Every structure is written in structure tokens, then in C-alpha cells.
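Other chains of the complex are left out, but the ones given are in their true place.
Read from first to last, the chains carry the letters A, B and C; within each, the first residue is number 1.
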Amino acid sequence: MKYHFIREEIPYTGDELSNHWIYRNYGILGDAVVAFVGPCEVDQEKMVDLEDILNDDYIYSKKMLNFIVEIFGISLQEGVLLQRLFSAIIEDRINMLMPEAGIRRRGDDLFYRETQKLSVSICTVSPTSILIHTGLNIDAAGAPVEAAGLVSDLDIPDVESLAVACMRTLAEEWEDIRLSCCKVKAVL
Amino acid sequence: MKYHFIREEIPYTGDELSNHWIYRNYGILGDAVVAFVGPCEVDQEKMVDLEDILNDDYIYSKKMLNFIVEIFGISLQEGVLLQRLFSAIIEDRINMLMPEAGIRRRGDDLFYRETQKLSVSICTVSPTSILIHTGLNIDAAGAPVEAAGLVSDLDIPDVESLAVACMRTLAEEWEDIRLSCCKVKAVL
Amino acid sequence: MKYHFIREEIPYTGDELSNHWIYRNYGILGDAVVAFVGPCEVDQEKMVDLEDILNDDYIYSKKMLNFIVEIFGISLQEGVLLQRLFSAIIEDRINMLMPEAGIRRRGDDLFYRETQKLSVSICTVSPTSILIHTGLNIDAAGAPVEAAGLVSDLDIPDVESLAVACMRTLAEEWEDIRLSCCKVKAVL
């Protein structure tokens, strides 16, 4: 899995969660994760979580650190497992930076002080890949739910370093997972 | 996924990591996780991690909290993803109990104070299932590497409560993962 | 697999055979089967059986008992196997109610007196699931082929009870099939 931090600001609208978006825009072919900063606002017709749609939820963040992951040749269920592992990786990384933050994961969500939502995340399927969007609030002002932001609440100003560390760990762990499948003896 | 804490002490020898061991011994049919306490010592011919075998490592713990997970109908790669997610769940649970513990996950291993190994873990495949063993040292005395134990170092005496909390979270998250696959719209 | 009988009359037009139709309309998440009564008329552009389209067949029933099944995470071939098993379940249930009916299954079709078509059925794939529509004529008047109906020919007035019995048996058998995969020893 290759990884890349995109320095230009890009609004996340939901269109970015599409087959080959990374390859078409950044020329990175194959399994990859990219990150970028930008406001996040997803129109309902571009939302992919039907539960959110049925609940009339909306997805908004004034400024967000966005990750897009695309993996080819795996099932949706594997994608959801990887999505949650990625949330655990981000949780660990923030807790290492700020041990007192006490970020906790519940499913694919990360919370600050138990109730302040730090993240949004979704995993879905395209015709040839699995796609994950995970976004971390940078500035939580105006969020539709009780929320926290990396800068506004957690005092982590260097989101690029955080993003790169999370992406590198994900890429290394994905490689390690694949190799783990190559060194175990089966049992009866 | 059903879960069950076995109150009798059982040595972990490697034989427990086998197809239907849970069903044959505890009558629990289908996806399941069980936990039990006992010493852990695995003869080399029963070890399943070839890297350990090639390195002449051995697996020993004076007293360990052992988890056995068996899941049917998934691939080894999904099993390894779930194994690591389970390690993340245990990490979170201990850190919630003991915020100052600062347990960190690296792959399928958990560490206390960066270098003291708290756990062993392996995921392998049987003819009809995926099997995971994760063991947490209770008493780290005599461990073959620098290690920490739940009681000897972390002061978590109630391992049964810890085990049940970890198993319940795993079972709930597994159910949640499956349902997450049923509520997303595909994208193009 | 959850099951639900929908009491309001709904025309079956082909639109109902779509990803998450059950969840979006009835809030039932995950593998599910629902049934409802209504006229059945499918425009050619909504037909999914290409053989029917090539033959210029059309699908019409004045009044039909319709079943929609949605299963996630299985292949189309598994879906077709399940579709046919469901036809066998319906056949058995009617033959239990009316032993002299002598309903016979040929593939996914059910016949009364060898030649009178009682049912239509199709199994197809959506981006995240397998979908089955099976419809049983209630009133066979006006059918495009020689046909029989539950009320018009078989004298089974209580279609709701029939529907619930068929759905419950399908749900139980699906659960039983999954557990059957968890209790067999592999052979060499």
C-alpha cells in the first residue's frame, strides 16, 4: 500500500470516495491511502451510509483531515475490518502524542472524553475495489453533533505529521498482515 | 459470535488451537470465543508460527489468560485482521481500566512501557475455520523475553472481568461489522 | 434472516428487487425476507431474466403473493441454490396444506397438475447482495401462460399464514445451513 499526503486543500464532498479517484488524480496505482485537509460537506445523495440517510443525518465539518483508502481484490467485510483497524491505529497515534487525550474507539468512530465525536468514517464497495473515508475534525465548530477537533480541542497543530504517521503505520500493518498469512502452519 | 469464560484452570499447550475444540469441549456451536486461565507452554512441534520455529523461539508463560476464537467461513486474511482488531480491543480495555498503563499494540502484540511484552498471539487456519489464540501474561516471571503480567506488573487482579469485557466487545463488534456490510450504498 | 409480512397491498413492478429495498422501506437491516400481496406487472426494461427478454415474454399476474429475499455476502450461485431451496420449501408447505394439490417443482418454477404455472421467480445480484423475487399467483385470471392461483385454483384463502410459514421455514433453514458448516469434520 502506497501512501501520500496531498498538500493542497481539497473539500471533501463524497465524490472522492470513488473507484480510482487516487489513481486518476495523483497517478498512484494499486492499493493506496492518501490524506488531505479541507472542509467536509456531503450532500445526501452522495452519502453512502443508509442508516445516516434514513436518520436524516448530515455530514459536516468546518475543517477536516481526510483519509481515502482504496484496496483492490478484497471483500467488503475485509474492508470493514481494515477500516476499524485504521481507526485503532489513529486512536493509538493520537494517544501516543497526547497521552492525556484518552481517545477511545467505538466501532469505526473515535471519541474524545467519551462523548465528543472526533471522526466520521465509512467503508463501501466500488466495482473493483473497497473504499474507506475516515475524517478527523480539525476544527469542530459547527459540527452537527457534540464534537472535538484536532486543533480546536486536542491541540495537535501538525496534522500533516499525524496523517503521515497514521498512513505509514497502516501501510506497514497491511504488508505485515499479508505476510502473516504466509508463515503459519495450518492445524487440524 | 458466542462467548464464554471457562472457570476451570486449563494449561495451554497448543492442542486447544484446533478445529471445533470449543464445540467438542463446551458444546458451543458456531463462531465463538472462550477464555480460560492456565500456564502456557507449547512444544515446538505444536507451534504454528514458522518464524518462531525458525528462530528457535519458545512460548512459555507461568500463568496466562488465554482466549481461543473460532470463526467459520472466512479467509485467513480476514482472520488476521480480526486477530489484530481483538488485540486493539484488549489494549483499549486495559487502558480504560488503568489509564496510566499506556498499553500499546504493535501488530498482534501488546506492550507495557514500550518494551515489556504482555501478550502472545497467533491466527491460523483449520480445514473449516479460522482459529486465533491470544494469551495475556498474568504472572510474567520466567518469560523467555522481557515481559509484563496483568497481576505481576499491571495490578489487574480480576482477570475474569477483563476477559468477559474483551470477549463481549469482540462479539458485539463482529456483529456490528457484519451489519455494516448490509447498509452501505456501493459507489462508482 | 429476519422475516416480515407486509399487510398493505403493494404492486410488484420490479423496482422492489433492489439493493436495500427492504431496509429502506421497512427498516429491517441484514439478511431478510418479506412478503406482500399485490398485482404483478413488470415492464420489459425492469425485467432481469434475459431469456424472458429475448423471448419477448412478459410477467403479469392479477394478484400475487410476492416474496423478496435479500442476502448479503454470498455469491450469485449460492443465491440461485437458495432460491430453488425456497421454491422447494413453498412446494412442501402447499402440499402439506393440500396433499391432493401435488405441486411439483421444476427448477425455480412450481406447477399445479404438471402444466399450470403457479409461480414466477428470479435471483439476481446487486452491488452488495443477492436478491430473490418469488411470486405465487393468487388469482390466475389473465396470466400470459397456463397458470394456477392459490385462491382461484388451489382454494388456499389464507395467504398470509402460508407466507409466514414459508418465510419462517426459510429463515430457520438458512440458520441451520450456516450451523451445519460449523459441525463437520473435514475428510481427506
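The definition used in the following text is that a contact is a pair of C-beta atoms (placed from the backbone, for glycine too) under 8 Å apart; a residue touches a chain by one contact, two chains touch by 3 or more.
This structure is a prediction, so every number in the text was calculated from the model and none was measured.
**Q** Beyond the 3 chains sitting in the coordinates, how many copies does the whole assembly comprise in total?
**A** This complex, considered in full, is made up of 6 identical copies.
We take it that only the chains that are shown with their structure count from here on.
**Q** Quick one: compare the interface residues of subunit B with those of subunit C and tell me same or different, with half as the dividing line.
**A** Same, since most residue numbers here occur in both copies.
**Q** When the Cα trace of subunit A is superposed on that of subunit C, what is the rotation angle, expressed as a multiple of 5 degrees?
**A** Nearest-5 rotation angle for the superposition: 120 degrees.
**Q** What whole-number Å value describes the gap between the mean CA coordinates of subunit A and subunit B?
**A** Those two chain centres are 26 Å apart.
**Q** Between subunit A and subunit C, what distance separates the C-alpha centroids? Give it in angstrom.
**A** 40
**Q** Using Cα averages as centroids, what's the distance between subunit B and subunit C in whole Å?
**A** Comparing mean C-alpha positions, subunit C is 43 Å from subunit B.
**Q** Going by the touch rule set out above, which residues of subunit B reach two or more other chains?
**A** Correct list: 19, 127, 178, 181, 183-186.
**Q** Flag every residue of subunit C that touches subunit A in the complex, lowest number first.
**A** Residue positions touching the partner: 20, 23-24, 27, 29, 73, 127-128.
**Q** Note which residues of subunit B are touching subunit A in the complex, please.
**A** Checking each residue of subunit B against subunit A gives 17-19, 47-51, 74-78, 80-82, 84-85, 88, 91-92, 95-96, 99, 102, 104-105, 107-108, 122-127, 131, 173, 176-178, 180-181, 183-188.
**Q** Under the touch definition given earlier, write down the residues of subunit C that touch subunit B in their complex.
**A** It comes out as residues 19-20, 23, 29-31, 72-73, 127-129, 178-179, 181-186.
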